[in-house]
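These notes concern the structure reproduced below.
A protein chain is absent from this complex, but the other protein chains hold their places.
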Amino acid sequence: MAKQYVSATINGEQSEFLCETQQSMLDVLRDVIGLTGAKEGCGSGDCGACSIILDGRLVCSCLMLGVEANGTTITTIEGIAQGDKLHPIQQKFLEHAALQCGFCTPGLIVATKALLDENPNPTETEARYWLAGNLCRCTGYDKVIRAVMDAAAVMRGEAA
Amino acid sequence: MSNLSYAAPTSVDDAVKLLAGSSGLAKVLSGGTDLLVQMRSGRLKPDLIVDTKKIPGIIGIREENGGFVIGAGTAGAVVEAHAGLNKAWPGLVEALDLIGSTQVQGRCSLAGNLCNASPAADSVPALFAAGAIAVVVGSKGKREVPVEQIPTAPGRTSLAKDEFILEFKLPVRPARSSDAYLRFIPRTEMDIAVVGCGISVTLNEAGVCTAARVSLGAVAPTVLLLADAAAILVGHTLDADTLAKLDAAAQAACKPINDKRGTIEYRTKVAGVLARRVAAIAFDRAAGKSTGKAH
Amino acid sequence: MNYIDSSLKVVGTRPLRPDGVDKVTGRALYSADTRAAGMLWGKILRSPHAHARIVKIDTSKAEAMAGVYAVCSAADFPDIPSEEAFVGEGPMNFRDLAQNVMARGKVLYEGHAVAAVAASTPAVADAALAAIEVTYDVLPYVIDVEDAMAADAPVLHDDMFTAGVDPKPTKASNIAKVVKFKKGDVEAGFAAADVIIEDSYTTQPVHQAYIEPHACLATCAADGQVTIHASSQGHFMIRAYTAKLLGMDMSNIRVNPAEIGGGFGGKTLIYIEPVAVKLSQKSGRPVKIQMSREDVFRGTGPTSGASVTVKLGAKKDGTIVAAQTVLKFQAGAFAGSPINPGCMCGFALYDIENIDVLGYDVVSNRPKVAAYRAPGAPIASFAVESLIDDLASKLGMDPLTLRQKNMAKNGTKTHYGPTHQNIGFEQVLAAVQTHPHWKSALPAGQGRGLACGFWFNIGGESTATVHINEDGSVTVATGSPDIGGSRASMGMMVAEVLGVDISMVKATIADTASIGFTHLTGGSRVTFATGMAATQAAEKVVDELKKRAAMIWEIQPDAVEWRDGKAFPAGSNAGGFEPLDLAELALKAARTGGPVNAEVSVNAQGAGAGFGAHICDVSVDKETGHVKIERYTAIQDVGKAIHPSYVEGQIQGGAAQGIGWALSEEYIYSNKGQMDNPGFLDYRCPVASDLPMIEAVLVEVPNPRHPFGVRGVGEVPIVPPMAAVANAIKGATGLRMPDLPMTPPKIRAAFDAAG
Partner (left out) sequence: MPTVVLSSGSGALHLTGGVTEFEVEATTFRRLVLELEQRFPGLGKQVEEGMAVAIDGEIFQDAYSAQLRPGSEIVLIPKIGGG
C-alpha cells in the first residue's frame, strides 16, 4: 500500500507528510513529524495524554487516522506557547505545581486550553467534568484544578 | 501486513460505489472513536475505510418541517452546543454528553454510536426513546428506517454492505413534550454504561402522560424499546403506583449478562431505579418545571 | 551540619521547578520520545494462557519475513541460576526475574513474555509476532490466593517448598514463605480483654497505573558496548539487572535516564530492557520497545491482593490488650509479595502489649507483583483500621479518642522488634482533633471516616555532585530520577547551603557513566538520602570556596566566613576585604587551584518513619450503591517540607490512588484465567470528576538524622484511604464493607442483604 499524502496546518505552519493508512494521528505526530509532546498512555481514547485541538475541537489524536488530518488545522502542546513566552495555562501549571511526573501534563494543558476557549469562566465542577478524560495518576487533580481555575481568572483579566 | 485502503468520497454515490465494490471488509468511518479502538486491538481488520465526513449534509444540524435533521457524522460536541436541540431534546443531548470524554465527544457521531451496535451505547436509548428515523442510503437508493430497527445483535446491524446512514430525523415535538437520559456507571465519567435509560413523554395540560417511549440500554443483547413500560406511563401522572409499575416493568424487560461491568441482579435492579428517575426528570421537563441538566 | 533550627531562606518556599518549562511545553523527553538512525521496532509475544508448558517455539516463519531483523526467545538468554538477593525494592531471585522477562519452559500467567521480534516498522513487527508458532501444553491454573493455598491446587513451581516452617516441607506448594511476628502473650491478652472483635477482609491486586507505559531504546555497538535510553525509578537498577540477565559487565552498559512518567514502585523492576539489548545485539541495529497499555496491565505490576483476618481484644476503657492477624498475600507468578512489611505495618501504629501476626507469601497465575507505595502496608491497614473503627463503635468511643488512647509514641516497642524513636503520630492525631474538617458538623446523609497509616521510609546509597560553573552559577547532579519534583528539592537544599537564590542553581540527573552509584528513586528516599548527599556536597563546596577566598586575601581559611552566597572576612581581625561572591570566586578559580566541585556519596541511614491520618466524608446512593467522596483531608508528619507544594502533591496523589483502590480499581479475570479489563476503560482509576479537592496538612516533626529534618512522604498517603473510605461508608449507611473494591454492586447487595 502506497503511503498517503496529507497536508495540514499544524501549530500555525503548513505541514505535508506521508503516512500509512493505519497510522493514527498520534503515530504521525510522534513518529513521522517528530512532535513528541503528545503522549501515548493507552492508545484507546481513555487517558487523554495525546490530546490535540482539531479544527477548534479537543480530540484524542490516537482516535484519529493520520489521513483524516488532510485539510485540517491542528494545535498540539508544542503550539500552545507563543515562542518562548508561556501561555498563562502553562505558567499556572508551573506555579501551582500541578505536575509531578509531567507525562499527562501536555494533554491536560491542551484540554484546558480547549475548555477555556469555549468556557472562559468554568465552575470547578465544569472543569473537573471537562478534564475527566485526562487521567493523572500523580496529583490527585487538586493542584491541576487550582491551576485551571487560576489560569481562567488570569485569562479573564481578573488576577495576576 | 496490512493492505488497508482509505477513501474520503465527496458524494453519497461515490461512497456507495466504494462500499459496494469492495471485495474485502469495508468500514464506514465517521468519528472513528470505536472503529480505531477495534482496529488497534486487532478485533477488526478492515481492507477499506470509507470516510464519509466529506459528503455534503452528513455533518450539521438543520430544522425541517418543524423537526430536526442531524447529519449522521455530526460530532457529539456539535449537538451538545445546539440551542434548539437542547430545548426540544435535552435527553438526547445529555446522552451524547455522556459518551466517553470531552475528547471523544469532539469526534463521536450518532451514526457511529448506533452502528457500532453496542447494547451499552449511550445515545442509542435516547434515540430510541425519541423515535428517531435513520435516513439510510445505498445502491438501491434512500430508505427511512426507525432507529430501533438498525441494531440487530451486538456488533451487527440491519444495514446492507453498501449502505450507511446519512442523517437522522427527529419528529416534530408536540407541546409539553420532553425527554431525559441517565446511565449508571461506577465512576462519574469515562465508563461504559452498566445500565442506560432514555424516556420521552408528552403530557396534557393536567400533567397526564399522553404518549411515551421508554428505552433501556446494557440490559440485553441490543438496546430495548419497552412498549409495556411506555403503556404504564400513558394515561397517568407520575404517582407512586405508576413509578412502582414502571420500575417493575423495566426490571421485567431485562435480560442482562454478568460481565466485568455488572451482574444480572445488579443491572436488573438499577434498570428499575433509573427508569423511575428518568421518568421523573422527563415529566418535570415536559411540564416545564425543570430545564437543567440531569447529571 | 544541621539546619533544623536555622532560619531558612530557600527551604520551605515554593519556587518553580527547574524542569518545569520542558514539561509544560512538551519538550521533555520520556522513554518513548527518542529515536535513533536505523532504529528497529521491538515487540514482545505474550502468552494467551494462564499456565502452560511451552512445548515448542517455531520462529522460522517470522525470521523469514521481509523487514524482520531479529527474533529471540528464552533460548537466547543465559539460564540464570537461582540466586536470592535484596535488590531494588524487595527480595528478588534473579532466576525469577530472568524468567519473568522471558518465559523459560512454562508460562505462568496470561501476558507472560515468550518471544520477541525486531522489525522495520511496528506493523511488520506485529505481523512477525503473529507468525511465531508456539505450541503450548495447557495446564490447570489458579488465580485466587485462598485457592492457590489449597492442598489440591495446581502447583506453579515444582521446586518451591514453603520457607519458614519447621520441619522443611517435602511437597512443593504455592506457599513460598510463612512469616510470624510475636510480641507478648496474645492468648493471655485476649483472656484479659473485656471486648473481643474479629473480621475478615479481602483486597484485590491494583496496578500502579503510571500513565507512561514502559519503553526503552537499546543500542549495541560493534564493540559490545550497550547504551540504553529508558525511564525507570533507577537507571543503575536497569544497568545492574540487564547486566545480570545478559551475563555482561556493568561497565559495558550505559543507561541514560529518560524523564519518567510515573512509577509509584512499579518501575523498580525491568521487563523489556534485556530483550531490547538482545534484539539489538542480534540485529546490529538500535531497537525500541514500547509497551501498549494492555501489555502494561497484563505483564507488569501490580501489587498484591490479599485475604486478611484481624482480631482485637480491648478493655472497657479502650485499651487494646491483644491483636492478632493472618495475612495471605498474592505474589503473582513468582515469590516475593510484600508480606514482611504487611505483617509489620498494620499494628506498628499502636502500643499493644500482645501481638501475633502470621503471614503467607503465595504464588498464583497472575503477573509478578511489583512495589507500590508503602508495599504491603495499605492491605494490613485497611483491615486493622476498619476493625479499630468497629471496636470504637462497640465500645461506644469516638474513633479518634480510641486511636489516641492506643497510639504509638516515642519509646513504644513494636511487635517486629525496634522501639519507635522520633515519631510524630501523636502530633498527627492532635492535628486531626483541631482540624476544621474533623470539628465540622457532618452534613445530613453523609458519613465520616478516619483512618491512619504508617511507613518506615528508607535511606540508602546516593551520590550528588555540585559544580560551581565558570560564571558562578551552580549545577547539582544526582543519580536519582526525578519522578515528582526532586530536581527542585535538590536545588533548594544546595541553594540554602550556598546561601544563593534558587535561580542560581540548576539540578540535573546524570547517567550511569557520569555519577556514582545511586539506589532507586523509591521508598520515598530521594529527598532524604540524595538530599543528604547534595547537602554535604554543597558544604564541601563552601569549604573549598572559603579556601579560595583565603588564598586571594592571603589569610587563613578559618578566618573566612560564608554567608548569603559570599565569602566575608570573619571579623575585623581577618582584614578589611570586600566580600567575594560566587561569580568573583568562579572567575578566579583557575588561578586559585582549578574548578570548584564536590562529589559526595552516602549510604544514608536513619530515615524517620512517617505517620498519617485521613478524614473522609462520603454520601452513598442507596439505590445504586454509588459512593461520592464529599470531602477529604490528609494529615501527615513530613519531618520538614523542602518544597511544600510537591510534598502536598505526594500526599494528594497517594490519597487519590488509595480512593481508587477503595472504590473502583481491581483486576477482573475471565473464566479462562485471562485479565478481562486490561485498559483504562475498565480498570477504573479515579478521574477528575470523581474527586473533591484533597486538603493536605503538613505536620513537621523534624527527623534529627537529616540535615533539614526530612522524612520520606510518598508512601504513607496510600495507607489510610481504603479504611477511611470504608469507615465513612459505614458511618453513612451502617454497612461494613470488608471486600475491596467497594463497588456499587457490592454496596447495593449489602443494602439488600441488610434488608
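To keep things simple, chains are lettered A, B and C as they appear, and every chain counts its residues starting from 1.
Everything that follows uses one rule, which is that contacts are C-beta pairs under 8 Å (C-beta built on N, C-alpha and C of every residue); 3 or more make two chains touch, one makes a residue touch a chain.
Model, not experiment: these values are computed from the prediction.
Undergrad: Identify the visible chains that the left-out chain touches across the whole complex.
TA: So, taking every chain into account, the missing one touches C.
Undergrad: Can you say which of C:Ala52, C:Ala314, C:Ala374 or C:Met407 touches the chain missing from this structure?
TA: Here the residue in touch with the unshown chain is C:Ala374.
Undergrad: Out of C:Lys23, C:Lys183, C:Arg548 or C:Arg711, which touches the unshown chain?
TA: C:Lys183
Undergrad: Check each of C:His229, C:Lys311, C:Arg403 or C:His420 against the chain that is not shown and name the one that touches it.
TA: C:His420
Undergrad: Which residue among C:Tyr136, C:Phe297 or C:Phe456 touches the omitted chain?
TA: Considering all chains, including the one not shown, the answer is C:Phe456.
Undergrad: From the list C:His626, C:Arg705, C:Lys730 or C:Arg748, which touches the chain that is not on show?
TA: Answer from the full complex: C:Arg705 touches the omitted chain.
Undergrad: List the residues of chain C that touch the chain left out of this view.
TA: Missing-chain contacts on chain C: residues 84-86, 88-91, 163-164, 166, 177, 179-183, 208, 264-266, 268, 338, 340-341, 343-344, 357, 359, 371-375, 415-422, 455-460, 522-525, 603, 605-607, 609, 705, 712, 714-715, 718.
As a working rule, only the chains that are shown with their structure count from here on.
Undergrad: Draw the chains as points, connect those that touch, then say whether the picture is a line, ring, star, complete or other.
TA: complete
Undergrad: Taking each chain's centre as the mean of its C-alpha atoms, give the chain farthest from chain C.
TA: B
Undergrad: Looking at B-C and A-C, which one has the bigger number of contacting C-beta pairs?
TA: A-C
Undergrad: Averaging only over C-alpha atoms, locate the centres of chain A and chain C and give their separation in whole Å.
TA: 29
Undergrad: Indicate the whole-number Å distance between the mean C-alpha point of chain B and the mean C-alpha point of chain C.
TA: One centre to the other, that is 44 Å.
Undergrad: Where does chain B touch two or more other chains at once, residue-wise?
TA: 2, 41, 188-190
Undergrad: Specify, in ascending order, the residues of chain A that touch 2 or more different other chains.
TA: Expected reply: 20, 22, 43-44, 46, 129, 131-134.
Undergrad: Under the stated contact criterion, what part of chain B meets chain C in this complex?
TA: 1-2, 41, 184, 186-192, 194, 259-263, 265-266, 269-270, 273
Undergrad: Under the definition above, what is the set of chain C residues touching chain A in their complex?
TA: Touching chain A from chain C are residues 14, 16-17, 19-21, 23-30, 32-33, 35, 121-123, 208-213, 259-264, 290, 292-293, 483-485, 643, 645-646, 648-650, 652-657, 679-681, 685-691, 693-694, 696.
Undergrad: Give every residue of chain C touching chain B within the complex, in rising order.
TA: 123-124, 127, 294, 623-626, 663-664, 668, 676-677, 680-682, 684, 686-687, 689-690, 743-745, 748-749, 752
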